[in-house]
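Note sheet for the following structure.
Only one protein chain is missing; all other protein chains are in place.
Chain lettering (A, B and C) follows the sequence in which the chains are written, and residue indices restart at 1 in each chain.
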Amino acid sequence: MNFASDNAGGVHPRIMAALAAANEGHVPSYGTDRITRAAQDRVRELFDAPEAAVHFVATGTAANALALSLLSPGWGKVFCHSDAHVQTSEAGAPEFFSGGAKLIPVPGTGGRITPETLAEALHVHGRDAVHAGRNAALTLTNATEWGTVYGPDEVAALAALARAQGLGVHMDGARFANALASLDVSPADLTWRAGVDILSLGGTKNGCMGVEAVVIFDPALSEEFEFRRKRAGALVSKHRYLAAQVLAWLEGELWLQLARHANAMAHELALGLARLPGVRIDQRVESNTVFATIPRALHRRAGASGICYHLWPHTQDAKDEEPVSIRLVCGWDTRLDDVTAALRALA
Amino acid sequence: MNFASDNAGGVHPRIMAALAAANEGHVPSYGTDRITRAAQDRVRELFDAPEAAVHFVATGTAANALALSLLSPGWGKVFCHSDAHVQTSEAGAPEFFSGGAKLIPVPGTGGRITPETLAEALHVHGRDAVHAGRNAALTLTNATEWGTVYGPDEVAALAALARAQGLGVHMDGARFANALASLDVSPADLTWRAGVDILSLGGTKNGCMGVEAVVIFDPALSEEFEFRRKRAGALVSKHRYLAAQVLAWLEGELWLQLARHANAMAHELALGLARLPGVRIDQRVESNTVFATIPRALHRRAGASGICYHLWPHTQDAKDEEPVSIRLVCGWDTRLDDVTAALRALA
Amino acid sequence: MNFASDNAGGVHPRIMAALAAANEGHVPSYGTDRITRAAQDRVRELFDAPEAAVHFVATGTAANALALSLLSPGWGKVFCHSDAHVQTSEAGAPEFFSGGAKLIPVPGTGGRITPETLAEALHVHGRDAVHAGRNAALTLTNATEWGTVYGPDEVAALAALARAQGLGVHMDGARFANALASLDVSPADLTWRAGVDILSLGGTKNGCMGVEAVVIFDPALSEEFEFRRKRAGALVSKHRYLAAQVLAWLEGELWLQLARHANAMAHELALGLARLPGVRIDQRVESNTVFATIPRALHRRAGASGICYHLWPHTQDAKDEEPVSIRLVCGWDTRLDDVTAALRALA
Partner (left out) sequence: MNFASDNAGGVHPRIMAALAAANEGHVPSYGTDRITRAAQDRVRELFDAPEAAVHFVATGTAANALALSLLSPGWGKVFCHSDAHVQTSEAGAPEFFSGGAKLIPVPGTGGRITPETLAEALHVHGRDAVHAGRNAALTLTNATEWGTVYGPDEVAALAALARAQGLGVHMDGARFANALASLDVSPADLTWRAGVDILSLGGTKNGCMGVEAVVIFDPALSEEFEFRRKRAGALVSKHRYLAAQVLAWLEGELWLQLARHANAMAHELALGLARLPGVRIDQRVESNTVFATIPRALHRRAGASGICYHLWPHTQDAKDEEPVSIRLVCGWDTRLDDVTAALRALA
């Protein structure tokens, strides 16, 4: 009963099978192979973006940092939610890749930047001038770090504000499939049609072994990306094994099925938790993550029952008998039985 | 009647004379000369810090960014006031010099971090871990960007909090002389005795042509500083002309006299402004800067009378008839006549 | 009949099986899992280095650049062979990761630095001073880019020269297994006992899907490595899949068997080629790579027969009827039949 992270999950059998199938003979390296081209074409097709450049890397941090480095010079400002992964959990990767960009944290409940909080941040920090630095990018996480999602209109409204101040727009889609499944909109509507320039499209948390696509809707940025990826040590040599994951993951809408399942499990879990005495669900569940505050006794019972999750935020200093705030993540491989068993153990 | 900036002021005649006097014959370059050694010794003596390493650079931004790069790696976190010069006005220099450090803005009224706001920021952002990054430094500006000052006890309290979380302590002393003159304490008490590891000691705003000292109380950091300064293009070749400024500036307490004068002019200006109808002094004047909110009509009269100052913050969007918030800076060369004339013109 | 690169090869079945076997249930992410610990222990055991820090990354460029960044600051000098991968084929990764280190190319026939060429390079470029920069590291590729190997005594002699000038020693072991198999010495003798501080141990070219170990013989450097790896986007989340490859690769000496096979195929290929009229073998074959100069007609016949290899160097401008210089790489999966068929086609 592991709800610690979708990184703790395994690889979907169809993706594992695709890796085995790709393991045949000699194939050109560094992304010049046929499987890579097929995977790139498939992504372009799904996003209805025939001109987009599509590149694969092995980690989400590499995807985000490379994407942001295309939008921001070292003297640029990148506006992000205060709880964004790029701000809290990448050890300065965006700063490193861009050569020194400054991340400007923007507040917002439920992990979401709103037009109001963005406008205020732009008002205070959005001076584009030599001393203040260049207005460079807005990055939105979708689904957010708090499991909420931005719909196409919300993305469009924020992107419009950003563009009016000269910012490019990046979307950190480590859980993009979960957002898409939750919203039931098209990939294009949630990205370039809403004003997104570059998407980090996450496969790893959603059943892959380790692959993220960087989808660059403005193909002019692609050449620089390739140099940046290589000098960052992020160009994988036996590239077919990245691409084979992507192909299998997208095949027959597997990615959306897996995301829908993970989201459904989170809803189920939240419903069950909400029924327990003293439990408060802290965020509306809109994707595959549940945030709750639970009584201390329940927390102890969870530990004793082998139910894994993280305290969230990590930094809370819960006193002995106070309730604790926790995050539970469901994945493509969370079984309904696990949810039921966990709820039963806690009841 | 220029109150725009202490950077708009000239060079004190005694410092100009020292430059002329240093202009004699051939002298070893790059800081190996006798004048440089004398200036370094003089700084050490003033700070009662015989072991300190003292280096000179031409700009405050170079001083700050070099100092912070000694304390923070690229994956480090630097806690600073939200309005700190390093955060708002150096175009990402600390990020550049450190190779990607992340500046964490800490709030606080009057430009001052308090033990409470620092503790809160450390609680939320002070996780020292691979994903979160390294706790690296606290930087305090003294006098602050809002003209207030930290006394030795305040510095010590903040430094103690910082040290407890593994942070080194930097002081941005672009207006250190003004703080010192205001507090009437010793340089040592306001720095290393209170827990400061590195001080950027500003001469430029206080009557020099362009020189800042970086005073490194832990001399072990000095060797790395010299490499960092050189590769940053900040090692001046005809170095005697930096050092000669410093010597003359410190000679006979000139630096403190100039600072005291600037502070006194600011007090005078604030007193006069406060008497004008509709004017509000926004910060207690503790050094050489005055922050006020004035009626729109007064602002127009100031413009018509040739009284220069900056809107502060730059970003206010004052509507037509609303009051405006302004910053007025007095310098070593602000004459009482200027202040009186300005006040008369506004009355 | 693909001799283009050992990156074009597949994954060994036992390694693929290990990946499938690791795909069971939930496992902690980011390298805190049991499989990772086992793989780290196994590497330490093989190298007789119980204190070494062992970390895994997905690419050789990340391994090399991270390793060198532990040894060289941004103002450091890294001595490497003029044809070293870090110098010619990593798009500036070592410079990027270190924050600006300068690679000093050292000549030497057959891809090998000699004590003479190193001494000369140190004489000319080895001034450790503020303007000249810091003496930081020597990096040796073993097996070299020209398929030759350094034995333990040669490594020791070069390392001793390096240490005497304050340089740390890195070994780029993208083909370390091939060198080891060729020399029949122990991993320890070829590395830390000969003065190597950090080894990039390559699995990818030798039957893995994509994994390189960074073996840091001085464990004090390990903590900084973890931050550097994360902020470079090189920390893989589903880490068990890196580690499982390593375990299977080392299990029962598989890595050496594969390397021995690749080396043997290269010898076979070179012997056959040498018998063809007009062919010259350009380097003594000491690992899995063959360098030859062949008549133009033979080159055309190879193309027509579907025999793949690279012109080497890439930059030769062979005129129409001149001989061409080529590189042929054998891998773990090169079959004797392929070699025989290729030789027959060319005969």
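The definition used in the following text is that a residue touches a chain if its C-beta (ideal position, glycine included) is under 8 Å from a C-beta of that chain, and two chains touch if they have at least 3 such contacts.
If you're wondering where the values come from, they're calculated on a predicted model, not measured in any experiment.
Engineer: I'm checking contacts with the chain that's been left out. Which of C:95, C:226 or C:286 qualifies?
Structural biologist: Residue touching the chain left out of view: C:95.
Engineer: Kindly state which of the options A:228, A:267, A:299 or A:327 is in contact with the chain not pictured.
Structural biologist: Candidates A:228, A:267, A:299 or A:327; residue touching the omitted chain: A:228.
Engineer: Of the residues listed, A:131, A:275, A:300 or A:335, which one is in contact with the missing chain?
Structural biologist: A:131
Engineer: Hey, which chain A residues sit against the chain that's not shown?
Structural biologist: 30, 73-75, 99-100, 130-131, 133-134, 224, 226-228, 230-231, 235
Engineer: Write the list of chain B residues that the hidden chain touches.
Structural biologist: Listed in rising order, the touching residues are 2, 4-5, 7-11, 16, 19-20, 23-30, 57-66, 90-93, 95-97, 204-205, 209-210, 227, 230-238, 241, 308, 333.
Engineer: Provide the residue numbers of chain C that touch the chain removed from this figure.
Structural biologist: The missing chain touches chain C at positions 74-76, 87-92, 95-96, 99-103, 105, 123-127, 130-133, 313-315, 317.
Basically, only the chains that are shown with their structure count from here on.
Engineer: Using mean Cα positions as chain centres, tell me which chain lies farthest from chain C.
Structural biologist: Of all chains, B has its centre farthest from that of chain C.
Engineer: Taking each chain's centre as the average of its Cα atoms, which chain lies closest to the overall Cα centroid?
Structural biologist: If one averages C-alpha positions chain by chain, the most central is A.
Engineer: Rounded to a whole Å, what is the gap between the Cα centroids of chain A and chain C?
Structural biologist: Spacing between the chain centres: roughly 34 Å.
Engineer: If you average the Cα atoms of chain A and of chain B to get two centres, how far apart are those centres in Å?
Structural biologist: Each chain's C-alpha centroid was found; their separation is 41 Å.
Engineer: Could you state the distance in Å from the CA-based centre of chain B to that of chain C?
Structural biologist: Whole-Å distance between the two chain centres: 50.
Engineer: Could you tell me which residues belong to chain C and also touch two or more other chains?
Structural biologist: Residues 30, 227, 230-231, 235 of chain C touch two or more partner chains.
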